[in-house]
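Every protein chain except one is present and positioned as in the full complex.
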Amino acid sequence: MNPTLPLRADARVAENRCEGGANHRLRLAIDGWPGARPGHFVMLSPGARGAAPRFDPLLPRPMAVYRTLPGAVPEIEVLYKATGRGTQLLAEARAGECVRVVGPLGVPFALPERGQRALLVGGGTGIASLYELASQARARGPVAVLLGARSAGDLMGADDFAALGVELRVATEDGSRGRRGLVTELLEAALAEPGPTAVVYACGPTPMMRRAGEIAAAHGARCEVSLENRMACGFGVCLGCAVPRADGTIALVCRDGPVFDAAAVGWANVP
Amino acid sequence: MNPTLPLRADARVAENRCEGGANHRLRLAIDGWPGARPGHFVMLSPGARGAAPRFDPLLPRPMAVYRTLPGAVPEIEVLYKATGRGTQLLAEARAGECVRVVGPLGVPFALPERGQRALLVGGGTGIASLYELASQARARGPVAVLLGARSAGDLMGADDFAALGVELRVATEDGSRGRRGLVTELLEAALAEPGPTAVVYACGPTPMMRRAGEIAAAHGARCEVSLENRMACGFGVCLGCAVPRADGTIALVCRDGPVFDAAAVGWANVP
Amino acid sequence: MSAVDTRVNLGGIALRNPVLTASGTFGYGGEFAPFFDLEQIGGIVAKSLTLEPRQGNLPPRIAETPAGMLNAIGLENVGVDAFIAEKLPALSAGVAVVASVFETEIDRYAEVCKRLTGAPKVVGLEINASCPHVKSGGIEFGQRAEVLAQLVRATRQATSLPLLVKLSPNVTDIREMAKVCEGEGADALSLVNTLQALDVDVATRRPVLRNVLGGLSGPAIRPVALRMVFQASRAVKLPICGIGGIMTAEDAVKFLICGASAVQVGTANYLNPMAALEVARGIAAYASAQGFARVADLVGSIELPR
Partner (left out) sequence: MSAVDTRVNLGGIALRNPVLTASGTFGYGGEFAPFFDLEQIGGIVAKSLTLEPRQGNLPPRIAETPAGMLNAIGLENVGVDAFIAEKLPALSAGVAVVASVFETEIDRYAEVCKRLTGAPKVVGLEINASCPHVKSGGIEFGQRAEVLAQLVRATRQATSLPLLVKLSPNVTDIREMAKVCEGEGADALSLVNTLQALDVDVATRRPVLRNVLGGLSGPAIRPVALRMVFQASRAVKLPICGIGGIMTAEDAVKFLICGASAVQVGTANYLNPMAALEVARGIAAYASAQGFARVADLVGSIELPR
């Protein structure tokens, strides 16, 4: 559960740079930031950044807290792809400008038990949810990070993971980096390897997470996934981010997740 | 009448800088710019400047062509005050970005007859409509530019006028530059001076222009004013910029103006 | 600023200031406790309640539109009993709660009203008339004068609390609906609910919402909402709570000027969980700057051309 109360802050852009293609890295200085646990996210309002209020695009965008950089004024990093209207606007924010932040939000990942092997499976922007998890899981047992992307240029944050000293395996659909294929194939292979009990964490496109859950289940491993869904508020009041559970009841991604046990998700109706 | 057909262009921002307070100077490079006559204006779309289409604010803003800088790719300068939502957004445009321009538009000022004395009365952002007129009127006869502002810091373009070598008189409401008082008082004084027939050109707040027209009429001088009104299109199709003429008929500021004979304006219903 | 009297009366509900939060945009209130003290705004309107707990629609339930958003949540809520047993006690004593009610049958509406009457902190009821009336073939209760009259009559009889009726904007003439409510004994009107709307994704050619149709809210609809408040306030004597696209204090002031006695902040709560507080403070600042001693004096202060 979330031990830290969310705050609403006008964060100052410390840095916002393109890392090739649509990939961007945003560093935000947030007075009073209470810290975040692996899997927490924030809501960022790109439209609120200028001097005059503008309401198109209207809604804030959910973004994983990639990592927290402690300091007198704590900073958080966010890795994002500028693809739609809101994220492209976010990419225009310059150092010194303000971006409204609400967070930290959501239910974080449960760290592996001591001695367990953590297999982190990331695809697309989902990779951004896994960095803090990789960092903290290291103290519990072996960690392997399996990253997938369309091609090498799309890959986010791979160097940061490498710098953590965790095992890094990459698959790209065009073979331009690592193995050619899907990241779920890396997971199959990793689970087939002998070793301690594995626990799987997956974040990325819905079909990838669903498949990761199936593979984990086939190997008797627990699997946590961090779901994505459209969000208006991020803190449980709009009821917009509902997804069905496997038992047919409704869960809110922002409040009951974004991290769910893969086996508890009603995958057929996850958008 | 307007001899140049308007064009629609994605102008490139060559420079956009704050000149103190809300005053800004924008230089736009426009491929194929056909040139402008004194009093012409353009419609600038601040909202269209980013990569992703955003429609708040929606409408383009009418802005006088302050001056044209000829060259392989001609440039125009626009002086503006960033006060509302659109102009504040315009102030965020950086060199290299695109701003949509439609223009040149409108009916320009009629230059003075040879030997006439031109008295140019400018207040607030209206000053921006008078620079090219001052420049071109010099060849016809003596030119005096009378500028008014709340205080010295609000004054736009005074140095440029001074550099033209025309006579410059300033009035500020707080006396921080030139005479303390209204620019229309400078006009009264100037018209009382002996000399060749005067023709008055005024651009600024409606009450100022109306008063300038009255003063000119009292001295038997012709007076042209450049009206402001809300505009959606700038080229005569929305019918949004209507103002009544003195005879009760309706004129369009963008098509029949913005320059009108002060005596022909139905001032009581000019917004 | 401290000189301004911010109190207003909304159909018998005395509010410390004119800012409420709109139903469905503020949860059951407690979700906002991390952000500000709810006693600093006029009150909250809770998510609409049905007799039984309800699950709502499958996703996608929301989408963004130009300066607005679409939603089709369905009737998801904890049900009236859980609201009384769990949600109300979680709020601090000084929070004024207006409970919102929607149902698919008139007698069920009335039953929910009965259960809410007397519940602590509940200072009034808001009847959400934008719910599809199953018996009329899916048309909203608030879209047919006869059906609306029956609804107001039944709920009026079911409660002694101040009764607000929240009208649908999807009507030809809002004045007609306002008069129906006045005639049946409503104490105030809440104007407006969302505009019925639709959007599609051109990549998939599918509606952006699983429910196909949804409700449009946010700044996009504000000029329509203002028009309806203006029209209704001239058609009936009932006080009006203005709703629709209020993002800033300036927006709220527009509703007061057009004849609303109070306002509700809706979609803005999502983008800015402190929006309602900022609106409340900004209204007082505006009144003070404009020389109004009482916020109530702003109500209906529009200056029409002669």
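Order of writing sets the labels: A, B and C. Residues in every chain begin at 1.
Basically, a contact is a pair of C-beta atoms (placed from the backbone, for glycine too) under 8 Å apart; a residue touches a chain by one contact, two chains touch by 3 or more.
Predicted, not measured: the structure shown is a model, and the values here were computed from it.
*Asks:* If you put the missing chain back into the full complex, which of the shown chains would it touch?
*Replies:* Displayed chains contacted by the hidden chain, ordered by label: A, B, C.
*Asks:* Which residue, C:Ala129, C:Ala220, C:Val236 or C:Ala276, contacts the hidden chain when the whole complex is considered?
*Replies:* Of these options, the touching residue for the absent chain is C:Ala220.
*Asks:* Which of these touches the unseen chain: C:Ile62, C:Leu195 or C:Leu238?
*Replies:* The missing chain is touched by C:Leu195.
*Asks:* Given the contact definition stated above, which residue among C:Leu91, C:Val253 or C:Ala296 touches the chain not shown here?
*Replies:* C:Val253
*Asks:* Could I get the residues of chain A that touch the absent chain, sorted low to high?
*Replies:* Residues 55-56 of chain A touch the chain absent from view.
*Asks:* Quickly run down the residues of chain C that touch the omitted chain.
*Replies:* 65-68, 70, 139, 143, 170-173, 195-200, 202, 204-207, 210, 212-213, 216, 218-224, 226-227, 230, 245, 250, 253-254, 257-258, 286, 301-305
*Asks:* Extract the touching residues of chain B with respect to the undisplayed chain.
*Replies:* Per the touch rule, chain B residues meeting the hidden chain are 5-8, 45, 48, 53, 55-60, 86, 100, 102, 229-244, 249-250, 269-271.
Here is the rule we use: only the chains that are shown with their structure count from here on.
*Asks:* A-C versus B-C: which has more C-beta pairs touching?
*Replies:* When the contacts at B-C and A-C are counted, A-C has more.
*Asks:* Quick one: chain A and chain B, Cα centre-to-centre, how many Å?
*Replies:* 52
*Asks:* Between chain B and chain C, what's the gap in Å when you average each chain's C-alpha atoms?
*Replies:* Here the centre of chain C sits 46 Å away from the centre of chain B.
*Asks:* For chain B, give me the residues that contact two or more of the other chains.
*Replies:* 55-56
*Asks:* Can you list the residues of chain C that touch 2 or more other chains?
*Replies:* Residues 66-67, 219.
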